[in-house]
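For chain A:
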Amino acid sequence: MTHDFEPQGHVVLDSSDISRALTRLAHEIIERTQGASNLTLMGIPTRGASLATRLGDKISAIQGSPVSVGAIDITMYRDDLRSRPARALLPTTIPPEGIEDRLVILVDDVLFSGRTIRAALDALSEHGRPQLVQLAVLVDRGHRELPIRADYVGKNLPTSRSEKIQVNLVEHDGIDEVRIERES
Partner candidate 1 sequence: MTSYVIKDVAILDGKSTDIVVKDGVIAEIGKGLTADQTVDGSGCIALPGLVDLHTHLREPGREDAETVLSGSRAAAMGGFTAVHAMANTNPVADTAGVVEQVWRLGQEAGLVDVRPVGAVTMGLEGTALAELGAMADSAAAVRVFSDDGKCVHDAALMRRALEYVKAFDGVVAQHAQEPRLTEGAQMNEGVISGKLGLAGWPAVAEEAIIARDVLLAHHVGSRLHVCHLSTAGSVEIIRWAKSRGINVTAEVTPHHLYFTDDVVESYDPIFKVNPPLRTKADVEAVRAGLADGTINIVATDHAPHPSEDKDCEWTAAAFGMNGLESALSVVYETMVQTGLMNWAAVADRMSVAPAQIGRVSTQGQPIEVGSPANLVIFDPRASQEVDARKTVSASRNTPYAGRTLPGKVVATFYRGKPTVLNGELNA
Partner candidate 2 sequence: MKHLLSAADLSYEDAILVLDTAKQLAAATEQGVGKLPPLRGRTVVNLFYEDSTRTRISFEAAAKRLSADVINFSAKGSSVSKGESLKDTALTLEAMGADAVVIRHNSSGAPHRLANAGWISGGVVNAGDGTHEHPTQALLDAFTLRNHLRNGEGDLKGVNVTIVGDVLHSRVARSNVLLLNTLGAKVRLVAPPTLLPYGVEDWDCEVSYDLDASLEGSDAVMMLRVQRERMNAAYFPNAHEYSNRYGLNVTRMNRLSESAVVMHPGPMNRGMEISADVADSQRSVIVEQVANGVSVRMAVLYLILGGSESM
């Protein structure tokens, strides 16, 4: 779909902005969860899973103890499954501690319509009943279509619907940056 958009666009967060935002998110999570020992970060593949790993590393470093990190694929729970040919599935990784009675924080790169998060909540419920589920995102761009909000936001980016937010991460794209691209 990227060919629908101009390749140029502008960078709204660079590598150091992203790193700072994640550090801040880590601190906020520790503060709000009061260093809970039953914290589990569940990233939504692809980029949400990488962000969850990074956040987990930061939280561990700050609090000096490891934090449980996993990934939850939402593909089969999407409400638009029938709009395209069958999509490839992505890995779901449940940490050894599981999610039952855990304080689970879902991690994703961009919060937009909220539909991905709804799917993630459904997917999560197949694996157990957490004590509490929260949501952390790197970017909140608005335009919600469901009653969902993030508990932790790296950066609020007001956008128009015709714009596209592109999150690039070193793990997948070779560079850390967030771009806004306008539909041509």
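Worth a mention:
As a convention for this text, a residue touches a chain if its C-beta (ideal position, glycine included) is under 8 Å from a C-beta of that chain, and two chains touch if they have at least 3 such contacts; residues count from 1.
How were these candidates chosen? In short, all candidates are chains of the complex that A comes from, given by their letters.
The model shown is predicted, which means the values in this text are computed figures rather than measured ones.
Here chain A is shown alone, and of the candidates 1 or 2 it touches 2 within this complex. Considering their complex, residues 73, 75-77, 81-92, 94, 122, 126-127 of chain A touch candidate 2.
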